[in-house]
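Each remark here refers to the structure printed beneath this line.
A single protein chain has been omitted; all remaining protein chains appear in their positions.
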Amino acid sequence: MTTATEDRKFTVADFASSQDVRWCPGCGDYSVLAAVKKVLAEEGIPPEQYAFISGIGCSSRFPYYMNTYGMHSIHGRATAVATGFKIVRPDMQTWVITGDGDALSIGGNHTIHTIRRNVDLKILLFNNEIYGLTKGQYSPTSPQGKVTKSTPFGSIDDPLHPLSIALGANASFVARAVDMHPKHLMGVLRRAHHHKGTAFVEIYQNCNIFNDGAFSHAQDRKLRADNVVELVHGEPLVFGAKLDKGVVLDGQNLRVVTIGEDGFTKDDLLVHDEKADLSIHFRMARMRSPEFPDAIGVIRCVERPTYDGMVNAQIENVIAKRGRGDLQELITGRSTWDVAEVDEDE
Amino acid sequence: MTTATEDRKFTVADFASSQDVRWCPGCGDYSVLAAVKKVLAEEGIPPEQYAFISGIGCSSRFPYYMNTYGMHSIHGRATAVATGFKIVRPDMQTWVITGDGDALSIGGNHTIHTIRRNVDLKILLFNNEIYGLTKGQYSPTSPQGKVTKSTPFGSIDDPLHPLSIALGANASFVARAVDMHPKHLMGVLRRAHHHKGTAFVEIYQNCNIFNDGAFSHAQDRKLRADNVVELVHGEPLVFGAKLDKGVVLDGQNLRVVTIGEDGFTKDDLLVHDEKADLSIHFRMARMRSPEFPDAIGVIRCVERPTYDGMVNAQIENVIAKRGRGDLQELITGRSTWDVAEVDEDE
Amino acid sequence: MSVDSPSHGPAKATMDLHSATVRFAGDSGDGMQLTGMQFTNTSAIFGNDVSTFPDFPAEIRAPAGTVYGVSGFQLHFSSEDIFTPGDELDTLVAMNPAALKMNIAELKKGGILITNLDSFNDQNLKLAGYSHSPLVDGSLDNYRVHSVRMTEATLKAVEELEALRKEEGKEFSLSKKDAARCKNFFALGLVCWLYGRKMDPIVQFINDKFAKKADVRDANLRVLNAGFYYGETAEIFQNNFKVRKAALPPGKYREMRGNEALALGLTVASQLAGKPLFYGSYPITPATDILHELAKHKSFGVRTFQAEDEIAAIASTIGAAFAGTLAATASSGPGVALKGEAMGLAVMLELPLIIINVQRGGPSTGLPTKTEQADLLQAILGRNGECPMVVLAAARPTECFDIAIQAARIAFRSMTPVLVLTDGYLANSTEPWLVPDVSSLDPIEVEHPTEPNGPDGAYLPYKRDEWLARPWALPGTPGLMHRIGGLEKAAETGNVSYDPSNHERMVQMRQAKVDKVAEYLPEQEVFGQEDAETLVIGWGGTYGALREACTMLRAKGHKVSHAHLRCLNPFPRNLGEIIKRHKRVLVPELNGGQLCMLLRAKYLVDAQSITKIKGRPFMVTELYERIEAMMTDKTNGK
Partner (left out) sequence: MSVDSPSHGPAKATMDLHSATVRFAGDSGDGMQLTGMQFTNTSAIFGNDVSTFPDFPAEIRAPAGTVYGVSGFQLHFSSEDIFTPGDELDTLVAMNPAALKMNIAELKKGGILITNLDSFNDQNLKLAGYSHSPLVDGSLDNYRVHSVRMTEATLKAVEELEALRKEEGKEFSLSKKDAARCKNFFALGLVCWLYGRKMDPIVQFINDKFAKKADVRDANLRVLNAGFYYGETAEIFQNNFKVRKAALPPGKYREMRGNEALALGLTVASQLAGKPLFYGSYPITPATDILHELAKHKSFGVRTFQAEDEIAAIASTIGAAFAGTLAATASSGPGVALKGEAMGLAVMLELPLIIINVQRGGPSTGLPTKTEQADLLQAILGRNGECPMVVLAAARPTECFDIAIQAARIAFRSMTPVLVLTDGYLANSTEPWLVPDVSSLDPIEVEHPTEPNGPDGAYLPYKRDEWLARPWALPGTPGLMHRIGGLEKAAETGNVSYDPSNHERMVQMRQAKVDKVAEYLPEQEVFGQEDAETLVIGWGGTYGALREACTMLRAKGHKVSHAHLRCLNPFPRNLGEIIKRHKRVLVPELNGGQLCMLLRAKYLVDAQSITKIKGRPFMVTELYERIEAMMTDKTNGK
């Protein structure tokens, strides 16, 4: 349905639409937009081969700013819209843009079903732990006790943990990145782009208007090193400004140790395996500062057939076995009778 | 609002409504109904202190058969209805009856939000891996490849795992039981009843009409011993007809061993701890025959403040600190002016 | 029931009838649906016009013998054109007391009642709520009652087979319980004799179905014959009946059920348009069968998606439409309610998709297995904002095929979602269908731009054509990248716009686009309009009953005509004129008067409602009486 890539080369500008970007000045969304455009420009697939589908929220304005096919749908339903889209058009690179409210509050159910089906979508969840567009109510990811417009005395809900939910739904790809670290973010986006299946990426995103600093531990250049561990497949979990800290497995539990203290060496540390058991990734994804460093990077990446692939393969199989359907045969069915000109019976 | 229990004693009959039970003969729902009535009769709380709230599905007819307060609501929304109910009436024993379609398909989002909030509800999920009431379509828990009316060529969806989803939402109580083993089931129901918070119980339930034998490995008296491990807090994971098998932790992974073989003794086995880390329960809950025995019993039980408790405590705190609100003061607000009879100004 | 058929008086030998209505009723487990369908089949093959109406219990398999476990299948067959499954029953087969209890009220006076006497034991009588047997207390004196020991006769027939097998030195695999389950074929054989039906198609069916189970096959065949011979030999029947062939247009026919017709229509439409069907749906009675049927059509490229709920179902359908294919979703009452928000999005996006509502009894969960027409106003007016959508309604089971194709044509031509209304009655009823020749069907034209349509190489996704439709650029097309969404959009560019005048213009534009559909749809036809004073306006599944009632009324000299709407929004362009030609407008509906309200508002005509909200179709006679009463009531009308 589309023209060949030939030898077209793309720049960031090719992916920018003509619409003015309307987020608040300073919003973390800007850096994610920039990162996505850069990654796509590098990847060399033409803009018309992409579709960006979003729900409703500040972050969900994203598609308007991309010079691709796009839909700003309704609140919480982006993954469901994208599922139908991708089933029909497995050839399109399909990205979903969503927020913590959009994907985990009203859209929570579609999120888990999309993930368990492993529809080949790249889902970017802009987690700012707040409802931005509606001007600052707590969201499912806001920490307990959060004072917001709708919780003047502090929220009481235990927060949902996006990656736990994704892993509980048997996600084939789960990653985390931080808006303010474009280089690392771009690396994660690139990996998501190349994953066949649902790539679920949580992005810590600062809403400087309604929830400024929610992720300062992971964003701030100074705090970051001690509060975040960058996962690399096959490498031990080392972190700290001096790279002297690490995570070890202690019986059934994880523990942070200092290399060189209590006899711990680098060799004792947990080594990251993107293809390990779900429960191991579950545990890593749940590490959270200050007790643990937050894990960023690709936490899980395994192969699993994609839903859109299987839907279409099933059709191809049936056609391969039985041949294309004969429409006349179909509507005629198996049990018919003929009516001739009426003549008296018996 | 209710009369004291005094020394009323209750029988199963006290909990039975006058309505004829209308499930298919042989349906697993009957045994769950019987077990619930027995447990409640034992517990000695009067029927009027209970509310059973359900969604839509075969199993959701349950409340009609209980002589308690009850609501057969709409598809997928039972937990949300029950949340409102329980917040207003924390004094009522509130049970939710739901099916795999009701709780995990259309109602999946309410399920995870109820669990993460830890509303004090007993949720019984009748998992028959099929849509019963609509006459046999595959459900989110049906295994891949399932041939049903809506999947004549086999389903392609990777199934949702109910307890993984619950644990991903930080459930405070998670258990599993089997319809055909009333004694064990009753034990689990009793534990659920006494748990303060969301008690999420998956019940393997046979739909003998549309999905007969889906759980025969756990139901059949002969197969059962080798395919199921009964978890007991503080006890090792032993199973098998001869009680000669067990589960051990092998590095990061679980493994089934035979006691006495390869040097394994009972002491090597994993000991069940209901209060362990979520990720450990996550791993146990996912054990599935034939590779592993399915874990039944209480998998997780930890204390966490209940949502309904916190909502009401917050109100009490505010009242304790500030006193009951003065209605006149409220509507008058802080900025008023007086209008006298008009007289020309200046 | 046909108008002038003589009621069954006493007679000998074979009596000629114009038509007859038979209902098989029994326990859910008694196989009544199968029995009814087989009788239908043989009648159709014989050459009658037929119309059927199954009536399921809400429970999957309620305990045997209870009234709520009763399953029924009604069949009307005739030597003339018929449109309904019949009102009153000429013959009722009641396999147990509960079936008798639930159905006897509809047996006409002097009608034939056939019961399975073996099932009238104390337990079953009690389950049905009888304190003593109605067969002996005189309460059935108005009927010609034939109590037959069917179970016994069935067992005996099977025993003979068993004996035969043993003689041949063979095993016999049927238990006594299995044997007893054949008794529906006894009833079927008996009724075949009663109406002089050839049993060849049934024999064929049994041979096919039980090809691999010789014992079951032969048992059923024996029992079937036993039933037939019982009628012929037993002294209890004074005569049997004959309903001659109908004068149907010649050609190849098949039985067709509404839901199946809809599914076939969607698949055919997709082939006519060259756009493989995407069908996103969540199971719900009585719409689920469409999913079941379409799931089989993989060799036509049909992709069915069983979504996690109705919202995901329509959302995925919207995604599929954006992706550039024929996309449809279906549901019923509660499920359609859930789709409301997304339907609004579809209207805003101006994408072609089909939303089907197989209506059932409401409100809320209501009466899930029963029929009703109470979602019309929801369909037309039930969304937030000014949110117009084309609304079509099928009038008879086989028309569901045509309406699906028409919906696709409109959706593509006008770039609009189209809502199709059917109902539980249409969904499950069958009638003979003259199978069309697919090569004679017009292709459905769909265009996709490949070049920019605006100045400076810009693509204007909301530029409009003569039907006010916007262009449909296929994702993947170079140079036509664009973004659409639920916020109000600027005319032509489709960019987000908060401009007040633009909003008003766009609201009017969306309305005008829907209104314009009337320009290319056929004009409204009227049945029997020449001299009519009274116009009966209907829509949807009541067509047959209205048509037969009006035929009766006209036969009795009443000046009445009948207009049945297929497009409810917009109304046919000549409807106003038609209304003006009549002195009185009556609007029978299976709701509280919803179409009537729309007609009153639009045409300012004092249209009067005839309503029925019982989860059941209109009966022809009740319509006849009510219309007649209102026609002669001087207090209504203009």
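Miscellaneous remarks
By letter and in written order, the chains are A, B and C; residue numbering begins at 1 in each of them.
Basically, contacts are C-beta pairs under 8 Å (C-beta built on N, C-alpha and C of every residue); 3 or more make two chains touch, one makes a residue touch a chain.
The structure displayed is predicted, hence computed values, not measured ones.
Here the chain not displayed is in touch, across the complete complex, with A, B, C. Residue B:P63 is the one among B:P63, B:G101, B:G136 or B:G297 that touches the chain not shown. Of the candidate positions A:I209, A:V238, A:V256 or A:V302, contact with the unshown chain belongs to A:I209. Among C:P250, C:G385 or C:P522, the one in contact with the hidden chain is C:G385.
Considering the full assembly, C:E341 is the residue among C:E159, C:E341, C:E492 or C:E533 that touches the omitted chain. Residue-wise, the contact with the chain that is not shown comes from A:G108, picked out of A:G28, A:G108, A:G197 or A:G309. In the full complex, the hidden chain is touched by subunit A at residues 20-25, 56, 58, 74-76, 105-106, 108, 131-135, 137-138, 140, 149-153, 209.
With the whole complex as reference, residues 58, 68, 311, 333-338, 340-341, 344-345, 347-348, 359, 361-368, 370, 372, 374-375, 377-378, 381-387, 485-488, 498, 500-501, 503-504, 507-508, 510-511, 591-592, 597-598, 600-602, 604, 606, 612-616 of subunit C touch the missing chain. Residues of subunit B that touch the chain left out of the display are 1-3, 17, 19, 46-49, 51, 53, 56, 63-64, 66-74, 77, 80-89, 91-92, 109-110, 113, 311-312, 314-315, 318-319, 322-325, 327-328, 330-333, 335-342, 344-345.
In the analysis below, only the chains that are shown with their structure count from here on.
Across the two interfaces under comparison, B-C and A-C, the one joined by more C-beta contacts turns out to be A-C. Our note on geometry: subunit A versus subunit B, Cα centroid distance of 29 Å, whole angstroms.
One inter-chain figure worth recording: subunit B and subunit C are separated by 40 Å, centre to centre, where each centre is the mean of the chain's CA atoms. Between the Cα centres of subunit A and subunit C there is a gap of 44 Å. Those residues of subunit B in touch with two or more other chains are numbered 105-106, 108, 140, 153. Across the assembly, subunit C contributes 298, 308-309 as residues in contact with two or more other chains.
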